[in-house]
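Sharing a structure below in structure tokens format, with a few things to ask.
Only a single protein chain was left out; the remaining protein chains are all shown in position.
For reference, chains read A and B in written order, and residue numbers begin at 1 within each chain.
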Amino acid sequence: MAELNLAQAINAALDHALGVDERVLLFGEDVGITGGVFRVTDGLQERFGPGRVIDAPVAESGIVGAALGMAIAGMRPVVEIQFLGFAYPAFDQIVSHVGRIRNRSDHRFTAPMVMRIPYGGGIGAAEHHSESTEAIFAHTPGIKVVVPSNPYDAKGMLLSAIADPDPVVFLEPIRLYRAVKQEVPDGEFAVPLGKAATVREGSDVTVVSYGAMVRVSNRAADLLEVEGVSVEVIDLRSLAPLDEDAIVAAARRTGRVVVATESHRTAGMASEVAAVVQERALYSLLAPVERVTGWDTVVPLKRTEGHYVPGPERIASAIRRVMAT
Amino acid sequence: MALVFRLPDIGEGLTEATVVRWIVAVGDSVAMDEPMVEVETDKAVVEIPAPRAGVMLHHGVGAGETIPVDDVLVVIGDSGEVWDPGTAPNDGAHPPPVRTEAAPIVGTLEEAEEVDDPRLPTGPEALPLVRRLAATLGVELESVTASGAGGRITREDIEAAAQATGPMERVRMSPTRLAISRNLSRSWQEIPHVTTYGEAKAEPLLAERNRLKEDSGDALPLEAFLMRTLVPLLGEHPEFNAAVDGEDVLYRKAYDIGFAVDTPSGLMVAVVRDVEELSLEDIGAEIVRLATAARDRKINAGEMRGATFTVSNIGAVGGRYGTPIIPYGTSAILSVGRADVRPVVRDGELGVGREFPLSLSYDHRIIDGGKGRAFMDAVIAGIESAS
Partner (left out) sequence: MEPIRLLDVDGALLGDAPIDLDETRRLFVAMLTARAYDAKCTSMQVQGRLATYAPFEGQEAAQIGSVAALQPDDWVVATYRDAAAMWFQGYPWMNLFLGRMGDERGGSAPAGVNVLPPSITVGAHMIHAVGLGWAESMQGSDRVAMTLFGDGATSEGDFHEAMNFAGVFATPTVFLCQNNGFAISMPRERQTAAEFLADKAVGYGMPGVLVDGNDLFAVIDVTRHAVARARAGEGPTFIEALTYRVGPHTTTDDAARYRSDDTVEEWRRRDPVDRVRSYLQHSDAWETAWETTVVEDAAGEIEEAVAAAESLEPLERGAIFDRMYSSPTLAMDRQRAAQRRDDVDG
């Protein structure tokens, strides 16, 4: 056991996987000699050599496309796209080929690969560095999309993703890299993909969230607890497949749902959660499903970013609204 | 076996094509994939090759003519084969292109039939709108019986639950009670009731009844006397032996008079058929038979249906006047109360006597006040003249 932050937990997972499975390799810009721009892959090239931890030219599409070829030929590549905002050039390879090769070849050729993508804002970064458009990946058939909110899940889910025979987009909430420390077991353990987790028990209202917004949701829950409201918080952890049953069970239990994400408003994951709730829990609802999201605008730069990414107060307001219905 | 070949969609969205020239004539041999016809689409002139080797038996259209996609273009068969254009075409040697819905292959897969997982929690289920109504009316959902599809609580369920206050017990109606309830609701909702009242001297009828009882030993039921009196009156006042049916009035030609029977299950109407053909004694016997059968629950539906007029002896349970409800499918009902000894005024003199209190309800749609009054007067005269 060790107390690790998110970045360290991911590093531990990669270290372990590289150590036990010689098919695993890391590939991406600056992952090798400098250990990643967030130091997430720190020390790995030293330990495993430049043949296993490979620095790539600036070519996101090429990185993903080459990794696809490697995966088909029997390797287990874990690529890194430096920021979600830079994944767009690779989008064609992901949508048109990584997610499709199994279907196209009727299972003859498959893509057991992981695409690690730091995402999300709240760190006052330059333009393009704060994207949270993960819904586009969730909308894409043939891939899995997961996002940990804490170091324990990060290591366990990354190990599961690397072992998964299907391609996985592994989103890493940038502002959590150093913000949280947690006890993480040494060695191998797995957190299954596709399952949500209840991170806070409650009976009056359910907040559904993922990634960096889970902590924000918990802070909002703290505010409401003082006001006598019992708030349940669910961490989706997996966007595709979505743990519909967990969402529905919670909605039927409390009858009130607030979804908190930092992505744009229209057609984001919050919309999908709301659709599932009304489809399968309408008769248990005491209030409409509230979505607390970013706006349908470009993510603003540092000076006004705080008015875009939802904070605990916005989530708390939404909870109060559904409680008042 | 001949191959019937239809014009395919060769142009990605083609709906028809024109034959420019037939390369292989009817009767000629053709090899597999040999060009057999030139057709023109909006994109280009295209040669279509033969889908099988054989003899050209039939051209779908002539040169210069237009042919829609999926119409028969050619029929190619074997040497010596004859093709009858009237024959229902078969699909020949080739299976159709994989465009149509394929039948599922028998497999052993476990298939998820239910989209919902039965292990998920359920509580009382109601639309948000219904929940709001419950909250407004102060009704606890847990205490409501759901009557909606899938066990859902409906608006009506909430409203019903809201009617009652205080401690209570909910008991579902028996089938008989339910039937009675439905029939009465229907009558009450659809027929505009007017009830008119009257009194008839009872002594003559009662005297006759006593006389007959001394002779035969049985007291005839009061309803029998009433029915005997009513038959000719119904003939003279046909609206009282009728029913409104949509925009029509149905004048009943039979005299099947119903009478009320009080049974443990509830008030029923039994029907004496063709009263005009029966003697007073026969009417009485039939009334007794039906009443007994009703109380013993041995009466059948046919014996309770089809009354053209109804009498109700409420005097039997001590009633006097009432507001009888017209059985659905008729236009009137007469209830007769008990003829107690009471102060009466006859020929200007106050005295003591017996009079039957009469209550006549009728369908105001076809019976006006004057007619109602006239019939009542006739009934009174009939009863008083009992013979």
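By our rule, a contact is a pair of C-beta atoms (placed from the backbone, for glycine too) under 8 Å apart; a residue touches a chain by one contact, two chains touch by 3 or more.
Keep in mind it's a predicted model, so treat the numbers as computed, not measured.
Visitor: Out of A:Ala59, A:Ala126, A:Ala190 or A:Ala275, which touches the unshown chain?
Guide: Looking across A:Ala59, A:Ala126, A:Ala190 or A:Ala275, the contact with the absent chain belongs to A:Ala59.
Visitor: One chain is left out of this view; which of A:Leu6, A:Leu26 or A:Ala67 touches it in the full complex?
Guide: A:Ala67
Visitor: Using the document's definition of touch, tell me which of A:Glu3, A:Asp21, A:Glu46 or A:Asp92 contacts the absent chain.
Guide: Reading the full complex, the residue touching the unseen chain is A:Asp92.
Visitor: Just checking the interface: what residues of chain B touch the absent partner chain?
Guide: So the residues of chain B touching the unseen chain are 5, 8-12, 32-33, 43-44, 46-49, 51, 94-95, 97-98, 101-105, 107, 111-115.
Visitor: Residues of chain A in contact with the chain that isn't shown?
Guide: Per the touch rule, chain A residues meeting the hidden chain are 25, 51, 54, 56-57, 59, 61-62, 65-75, 89, 92-93, 96-97, 101-110, 141-142, 144, 165-166, 194, 241-242, 244-245.
One rule holds in what follows: only the chains that are shown with their structure count from here on.
Visitor: How far is the middle of chain A from the middle of chain B, if each middle is the mean of its Cα atoms, in Å?
Guide: Taking the average C-alpha coordinate of chain A and of chain B, the gap between them is 59 Å.
Visitor: Looking at the complex, which residues from chain A come into contact with chain B?
Guide: That would be residues 245, 248-249, 252-253, 280, 282-287 of chain A.
Visitor: Over in the complex, which chain B residues touch chain A? Could you list them?
Guide: 115-117, 120-123, 125-128, 131, 152
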